[in-house]
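The complex is shown incomplete by one protein chain, all other protein chains being positioned as in the whole.
As written, the chain order gives the labels A, B and C, with residue 1 at the start of each chain.
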Amino acid sequence: MAGNSFGNALVATTFGESHGAALGCVVDGCPAGVDLTVEHIQAQLDRRRPGQNRYQTQRQEGDRARLLSGVYQGRTLGTPIAVLVENTDAKSSDYKGLDDHYRPGHADYTWDQRFGRRAPRGGGRASARETVGRVAAGAIAEAVLAAWATRNHAEPLQIVAWVQQIGTAVAQGPAPAQILPGHTAGYAFDPLTLTREQVDATPLRCPDPQAHAAMQELLEQAQRERDSLGGVVRCAVRGLPAGWGEPVFDKLTGMLGHALLSLPAARGVQFGTGFAAAELRGTVHNDAFLPGFQFASNHHGGVLGGISTGAPLVVDVAFKPAATIPQPQQGGTRAGAVAERTVTGRHDPCVVPRAVPIVEAAVAFVLADALLAANFLPRET
Amino acid sequence: MAGNSFGNALVATTFGESHGAALGCVVDGCPAGVDLTVEHIQAQLDRRRPGQNRYQTQRQEGDRARLLSGVYQGRTLGTPIAVLVENTDAKSSDYKGLDDHYRPGHADYTWDQRFGRRAPRGGGRASARETVGRVAAGAIAEAVLAAWATRNHAEPLQIVAWVQQIGTAVAQGPAPAQILPGHTAGYAFDPLTLTREQVDATPLRCPDPQAHAAMQELLEQAQRERDSLGGVVRCAVRGLPAGWGEPVFDKLTGMLGHALLSLPAARGVQFGTGFAAAELRGTVHNDAFLPGFQFASNHHGGVLGGISTGAPLVVDVAFKPAATIPQPQQGGTRAGAVAERTVTGRHDPCVVPRAVPIVEAAVAFVLADALLAANFLPRET
Amino acid sequence: MAGNSFGNALVATTFGESHGAALGCVVDGCPAGVDLTVEHIQAQLDRRRPGQNRYQTQRQEGDRARLLSGVYQGRTLGTPIAVLVENTDAKSSDYKGLDDHYRPGHADYTWDQRFGRRAPRGGGRASARETVGRVAAGAIAEAVLAAWATRNHAEPLQIVAWVQQIGTAVAQGPAPAQILPGHTAGYAFDPLTLTREQVDATPLRCPDPQAHAAMQELLEQAQRERDSLGGVVRCAVRGLPAGWGEPVFDKLTGMLGHALLSLPAARGVQFGTGFAAAELRGTVHNDAFLPGFQFASNHHGGVLGGISTGAPLVVDVAFKPAATIPQPQQGGTRAGAVAERTVTGRHDPCVVPRAVPIVEAAVAFVLADALLAANFLPRET
Partner (left out) sequence: MAGNSFGNALVATTFGESHGAALGCVVDGCPAGVDLTVEHIQAQLDRRRPGQNRYQTQRQEGDRARLLSGVYQGRTLGTPIAVLVENTDAKSSDYKGLDDHYRPGHADYTWDQRFGRRAPRGGGRASARETVGRVAAGAIAEAVLAAWATRNHAEPLQIVAWVQQIGTAVAQGPAPAQILPGHTAGYAFDPLTLTREQVDATPLRCPDPQAHAAMQELLEQAQRERDSLGGVVRCAVRGLPAGWGEPVFDKLTGMLGHALLSLPAARGVQFGTGFAAAELRGTVHNDAFLPGFQFASNHHGGVLGGISTGAPLVVDVAFKPAATIPQPQQGGTRAGAVAERTVTGRHDPCVVPRAVPIVEAAVAFVLADALLAANFLPRET
């Protein structure tokens, strides 16, 4: 079976191993006439790229994208868009002897059980480098969303994610139910005006300065102790009109759950008030209508019955602490024995800041897919 | 676009509106030679059926399943299996005047924005009655999983879900990381020996008696105050071998996220330690190997890199409080005004107990799909 | 794997065995607001129904369709449309002892090799009764095409098929390259004005009276000699605008080839001049442009590069002689021996007349799918 494609009307297929020749994606279903350049894709890949600061793996991949097809004179043709990123800084020597070793917290063992073999260098296709293709696909999806805004003379969608939590440090923005126009004042930051530039201006991509300082401290302590930390990325989408999404299986929640819970290291996803809704009563959780299809609260995080409500979409993704840590870990062997081993290689002590553009890409892709599935994109004129 | 089908190798398509002629599903991709009877399907539908106790809607649907195709002399043919459940007790008069009214917390408004029209009676296809088809599909999936066990002379998979939380009352079983052989003693209940019969023996499907009593109290209070409550269903799968699941987009986590977050009223999904993993360090969260591919803990909830580890799969689903409550609620009108209204109709004050077999069905379906996608099912001999 | 669904934007899933409880289909992806009634579906099923004249099987299935979902107050909801036809006149006794016998020209042997088991009565799912679901799906597709015409204030598409050949008798209409406005005069019939009513008015659905007489004679002779005959159905579509169809794999030719060559007994498909194009030169075969995007000839049968040209679509389907004939035939046994046997049961001596509405259904389905895939259908207003 396949499993490397995602989407209904807009379909991304990704390929590539961490230490193979190249990674990339093919996006099929993009309508004709959408403005798209390689620079647009490169910009998102640069935000995902390793080696940007001292909290990240020092692997120095340029991650230069090539746009191989589907675009002519700066506009899409309606044909498949192939994006290629060659691997250049693959230090496979770091992975010597891993063929028969299973690292804890990694997919080594499960992959061997599934396929009988794997590319052991750098985790092969189980590496987070696999998300290069997802980020490129997300950039293409954003171009589709931009075309929608242009063709409808509407405000463009703003998809902005940030680090909401690392370890025990939590950003003090408004609760999801308050991420609504008129409800976000008086917090450490305002998700409804926050820009990607503002997020990127902080090393850990957390817009709450106080929480950011606490996160830095936790992270430095963890690094000193040769350990890693988990966290949560929150993503808010502004400008999403009501009526996007399919009912039943392909609800926005279902498709976003699929896209986000298939990200490397993702362990949970919740919408709006999410798990905390378990403690609420219906009288509270039912977002009351206000005139003009506005709402008094946003407990649903902008999705009702799987379809967008017009309120900001709010989704959280929990990530586990990075599995690779530079101290001895109790792994397994192909023969079923236990083997303690310190794995070298270049890894992030906390994947959460780099996950920010990856989460945005996943959200953008699901929304562009929903847009096209519902035939809401007017044809180019 | 479609959106009413789910699965890769095993594909379920569901159909039907709450107050239409019938609901049902067609399951394609089921191999030949699997033992399957309508009674097996009926048993699961009966567990989902409304009207079982005083905490549930008093709608009295018999929900009698008919097996229309794909089975001959008690065994599947390899052809599509169609299951039909006719609607009999549809009191559409309860929904008079709802054509232009949008109930808060319901999909009325978003559905109209998506499609321009809807079947207003009983929520139409946005009703939780849609899950009749999912439960029937899950029963078929369980028959596939049973065939796997038989043909491999293996222990059958045990997929058991229970109510883990209603309101602030939480069942005190072992934490997900402890749901491992040898770690579950000394708790209010043991998820590794728990049976569906034991779960069903309690009105709220919560195996912790103390928590159950607290839940009953909360629920009765909410009913008195004409309100509703949310909760969490936890599902554990025993006997799942290592190596099931596709990498990249169709990881078990991604597919389960898709299936579970597309359930009506679902607001969050987490695996193993889930959101709490954000606070952990890698040294703790990395489940250390023990000899013979065993693990010292189960923070990953039985899934690593999207593929099963052989440890029990543990997944949580958060459900919001039921949207329909028998008191005035501030809804909207098709014209964009606000309208207060008390919606009648028959609804559960808390959907969580009835969600238990629905969650099991979704999990069973994803696992049977993964089994077939990986070609792990031997042919009938 | 599945294999019982067809289509991209509009997806039909069919189910049912010849002598099982019921047959039917679920069509997903139909937009909201399309006028659809069960009578519309019944009308096409009636044209497919057996027992209409002495050249057809005397099995007396009423083939009454029930519309189970997806339609409310005469218009589609955008949700899956399920259609059910119960089997009533299944004389399974005719098939006693066929479990281990393989009839020549039937799928008995191949089916057993594929699945290891089968429903032997009436061919099970390999029976041509499987096309009940296809015809129902085609009727729904025609409703979508009608909505397109209404919403665009355009002339509705006319999809009309007829029997072009039975045995050596061939209808003398214009060659496909001449099926163009202004080129069809002077022939035995005019495919550009031909209606389904006119076709149905002849017992064998051949609009050329002289050829019809010859076909009747051939067929009666074959019946007398307890034999069967093959033939060709030709289908022409008028009013199909230019620009429908996907390039590359899902060309109109590819999708039609898939739909038509998967019909029971189909052995070949050709477009426009088809196989005879092998003998032509480019100067002849290249349909020259005339002003206003008209063409001087229609060798391409209305499809160029997989996309409609605006000229009538012309496609031929060859059907083999019916496999079941009331005389001893040399079949096989499950053990690999040869067994002569006269199979009883009720069958058409020539399937071609009944194939006419089935071919139309397949063509309608592919065109409606192409319409929706290209987002050419305006939303309901």
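To be clear about the criterion, contacts are C-beta pairs under 8 Å (C-beta built on N, C-alpha and C of every residue); 3 or more make two chains touch, one makes a residue touch a chain.
Because the structure is a prediction, the values reported are computed rather than measured.
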Residue touching the undisplayed chain, where the options are B:N4, B:T79 or B:S127: B:T79
Positions on subunit A where the hidden chain makes contact: 1-5, 9, 11, 13-17, 20-24, 26, 28-29, 32-33, 66-70, 72, 75, 77-82, 84, 114-119, 124-125, 379-380
Chain not shown, touching residues in subunit B: 9, 31, 79, 247-248, 372, 375, 377, 379
Subunit C, residues in touch with the chain not shown (by the definition above): 1-6, 8-9, 14, 102, 104-107, 109-114, 125-126, 130, 165-168, 222, 227-232, 241-251, 253-262, 264, 266-275, 277-293, 296, 299-301, 303-310, 316, 318-325, 327, 329-332, 336-339, 373-374
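Following the convention adopted for this analysis, only the chains that are shown with their structure count from here on.
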Core chain by centroid distance, with centroids computed from Cα atoms only: B
CA centroid of subunit A to CA centroid of subunit B, Å: 26
Length of the line joining the C-alpha centres of subunit B and subunit C, rounded to whole Å: 40
Shared interface positions of subunit B, touching two or more other chains: 1-5, 9, 14, 114, 125
